[in-house]
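Omission of a single protein chain aside, the complex is shown with its protein chains in their original locations.
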C-alpha cells in the first residue's frame, strides 16, 4: 500500500524538507506540492531529488481541491491559514498534519492572546492530537475517521522532551521552570526583510519576543498534561547566526532529596528503546550531532539547587517535517523511523 | 604626563586588543609587549598599527624585569601564571591589572575548587580591587602604593551588570538566580585543538562546564557584596559560532509587589550618566551594537513570575582589555572613557 | 581650521562608516547626515559614538540645501542619484566625494551600457578626479574651485592596486587580464530581499553578473591610463558568506624574460613609503589583516606562464569610506592617514 500525501506550502523551509522526506519514503508518496512562488515549475528541480510523475507546483489556493486526491495532507502554512485549511481538508475525509500552532493551544481565547487572530475552528482544538510521540504516544492507529495532528513547535519539542520526563516523575518542581532556547534562522521561515538579512544576523545574537512568544503556552500546556502545578513557566528564544539547529537549556528546581543520579536515570528510563532520543552527558549535547536528522540529544546536570537539562534538535526535522513524518508513520501503523532512519547528519 | 604600560601575553586575543588600545590611547603608552611566539618580531606589524619606538616582542619570562621600566602592567596570562607574576610585579612597586581570575575569588580554597591550582599569594586576595567601575567604583585614585586590580571575567561582567542594580535595590530575590550566557570563541583564547577547529564550531552550539564554570563563584561573590541572601546561583556558558561578543540572559524572581516598570527604572537609575552602559528595550540588546566597543547594552522584561535581564558586551573589550583600560584611567584620575570613546563597532 | 563635511545616505553601510570616520577625525567634522529611514533620530545613537551638537538625521532630499552649510559632501548614494546630486552640490561651491560609480567612466554611453541609466551630467565625467591616490595621486590640493572626486569602486580599488604597478612597469601583458574577486555581503549595500537573507547566503558561494559587472570598464579604464594595449579584461565577482572584506585574485601573463623577482620588486617599489599598502608573500594576504582598516595587502606569485597577484581590502573602508577620507585629507593638504591611522582591525 502506498499512502499519498500532499504538502501545502512546499516552498517554505519546513515544507520543502517535508516534500523531500515524502519523496524518499518507502511507503509514502508526494502526491502534490503547492507554492506561492513556483507555481507551474517542476518539483524535482527545486527539491534536488527525482520525483515521480513529473510533479509541478500547484497554487496554494488549490490545496483543498487537491486534498481530495490523496490520503493525507501536510499543512506547512501559517497558523491563521492552517486554522482555516485544516477543517476544510478534514471535511474531505483526509488526515491532516498541521505544522503551525493553529491546533496546539486549548481555547480560542489563547489564540486571540498569543497568536493575535480569531480562531475560526475552536471545535477542533480539543480533537487535535498533539504529535509528540515520545511523550504522548502516537495518534490512534488506522483511524477510521480523518485525524488532525497538531505537529509540535520546534522550541516546544526541545523543551518538552527535556522537561516532561522529569516533571512527570516528580523529581523537579513544576513551578518556576525557565527555558532558554536558541534557534537557527530557518526557524523564522523564508523571509525577505532587513531583520533577517545576512549582514544583520551574521556574528550577532539577540533574544526576541521576551515573555510573549507563542510557544510559551504550548510548553506549559504539555507539561501540565503530565503533572499538576505547572506555573510561572518562562521561555526566552534567541536567534543564532546559523541556519539549522535548536538548543534548549532548561532550568528547574529539584524536589527535596533528589540526587543528580535520579535525574539522569529518569531521563534514561523515559527514552529507553526510543528510536530518536539519545540521552548523553550534557556537554556532548550539540547541534552538530543532530542537524540533518530526526534525533534529539538530551543531557542533564544537577546539584541541590538546580537541574539543568539541555536538548538539541534540528528545528526543520524533529522540530517540524521529520516529526510530521514520524506522526504519519504511527498513524498508519508503521515503525516510527520509517523513511527517517537513513537521514544523514550535516556536520561537517 | 605619559603613563608607561606593559602587556604580558600580548599575542593572545585580549592581550593584543589591550596592546592596540594602549597604542592609540592619548595618555598611556605601550611600554613593552611579551609573547610566547613572536619574540623578536616587530609589534606594529602584528598589531596593524603604528607603534612608537620600534618595539619588538619580548619573551614572557622577561615580564618582571621589564615591569621595572614602566608604571603599570597588564597581565593577559592564565590564572595560574598571574597568581605568580602579579605579586612579583607589585613588589617592584608597579600597578597591576590582571585579566585572569587569579585575584577575583575570596579564599585560597576557592582556587583549589574552581581553578584547580594551589594559590601562591592568598594574601593579595583581600587587597585586590575588583574592577567593575559601574558597580563597585574605580580603584583608589592616585594610589601611593602599587595597586592590584582584578579585571572581571567576561561572563561575570555581563551577568553582574545585568543583575547587580536589581539585587542591590532589592527588587529581585537574591536566591535562585539563573545566568544563561553565550559567548563567541575568542572567549576561549587562542587554541590549536580540534575542539576549536572551524569545522567543529561553525554552525554548532553547545553548553559547556555546566555547574562547574569558574565564573560562577565570581558572579555570586559580586552579587553578595551588594545584597544579602545570594544563594543557589546557576550559571551556564554556551559556545557561539562567532568570534567576538557575549550575551547573558539572566533570570530572577521579582520580589512581591514589584512591577515591570520598577525594574526598568532601577536599571535606568543605576546607569544614568555612565559612559558605557545603555539601557534599552530587551529585544534591542544585540551583539552588533556593542562588538568592537567598550559598551554594554542592557534590557529587561518582567511579569509577576520572573525578571529577565539581557546584557550584551564585547568579551574582548568590556569583558577584558577595554575594561582594563577603563580601570587604569580611573586609577590615574582620568575620565573613564579616555582612549575608549572613539572605538568603532564592527557591524556590519 | 575645521572642515565641515556632510554625508548623504548615512544609514547605508558605507555612509555609516564614513559618518563614524568623520566623527573621530581630528580635522573634519560631521556637519550633517541624511537618511531614508532615521529622519529625526539622534545620529550618535545610530553610530554608537559621541557626536557633537546633538545632530539628528535629515531627510535625503534636503541634501543640496544642507550642502550649502558645509565645506564638502560625501555622497553615499546610488549612481543614478549621485549623477543628479553631485552637480547640484558642486554648483553650491562645495567639494564632492562620490561613493557611487556615477563619475568613474568616460562617456555617457558607458552609463547607458553598464549602469542602465541616462547620465544627466556628462560634462562632469572628464572633470572628475578618480580618487585612487596610490596610483593616480591625490586631487589638486587647496582647490580654488569645487572639486569632484570619484571615489573608486571596491572591486576596482583592489584590482587596480594589484595590477596597475605591473601594467605600468610593462612587466605583464595588458591584454587578457583576469580578475577573480570575492566580496563580503556589505558590498551589496543594505538589502531587504530574499537573495540577501541569512539563510540564502550563509555557507554559500556564487559568482554573479558574469561579464556584465559595472566595475569591469572602471578597472579597464584605470589600467588604460597607465599603459597601452589594455584589452579583453575579464572580471568575475563572487558573493562570500561574510560581512566585510574583499579579495581580488588577478591573473596576467608575464612579458617574456620577466622573472618572479621582478614582479615582487615592482610591487615593492610602487608602494614604498605608502601609508596603507603592505606588500607581502601572497599566502599572507588575507582579509583578517585588513578588515576594519584602510589598508591593502598585496602579494604575488609568478612563473613563466602567469603572474598571480592577490589583494585584500575592507570593502567599506579602503573600498569606500576610508578612501573617501583619504582623498579629502589630500584635497585639504593633510597627511593621507589623518583620522585613519588608528583604525583597529576587526579580527579576531
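Each chain carries a letter (A, B and C) given by its place in the written order, and its residues are counted from 1.
Following the convention adopted for this analysis, a contact is a pair of C-beta atoms (placed from the backbone, for glycine too) under 8 Å apart; a residue touches a chain by one contact, two chains touch by 3 or more.
Everything quoted here is computed from the prediction, not taken from an experiment.
S.K.: Give me the visible chains that the unshown chain touches, in label order.
M.R.: The chain that is not shown is in contact with A, B, C.
S.K.: Since one chain isn't shown, list which residues of subunit A touch it in the complete complex.
M.R.: Output for subunit A: 13, 20, 24, 48-50, 186, 203, 243-244, 289, 292-293, 295, 316, 341-348.
S.K.: At which residues does subunit B meet the chain that is not included here?
M.R.: These residues of subunit B touch the chain that is not shown: 13, 185-186, 190-194, 196-203, 241-243.
S.K.: On subunit C, what residues meet the omitted chain?
M.R.: So the residues of subunit C touching the unseen chain are 176, 178, 180, 182, 184, 199-200, 203-211, 231-232, 234, 236, 238, 240-245, 247, 249, 251, 253, 282-283, 285-288, 291, 301-306, 308, 310, 312, 346-348.
Following the convention adopted for this analysis, only the chains that are shown with their structure count from here on.
S.K.: How many angstrom lie between the CA centroids of subunit A and subunit B, rounded to a whole number?
M.R.: It comes to 39 Å between the two C-alpha centres.
S.K.: So how far apart, in whole Å, are subunit A and subunit C when each is placed at the average of its C-alpha atoms?
M.R.: Centre-to-centre distance between subunit A and subunit C: 47 Å.
S.K.: Taking each chain's centre as its mean C-alpha position, how far apart are subunit B and subunit C in Å?
M.R.: That pair's centroid distance is 37 Å.
S.K.: When you check subunit B against every other chain, which residues touch at least two of them?
M.R.: 203, 243-244, 346-348, in rising order.
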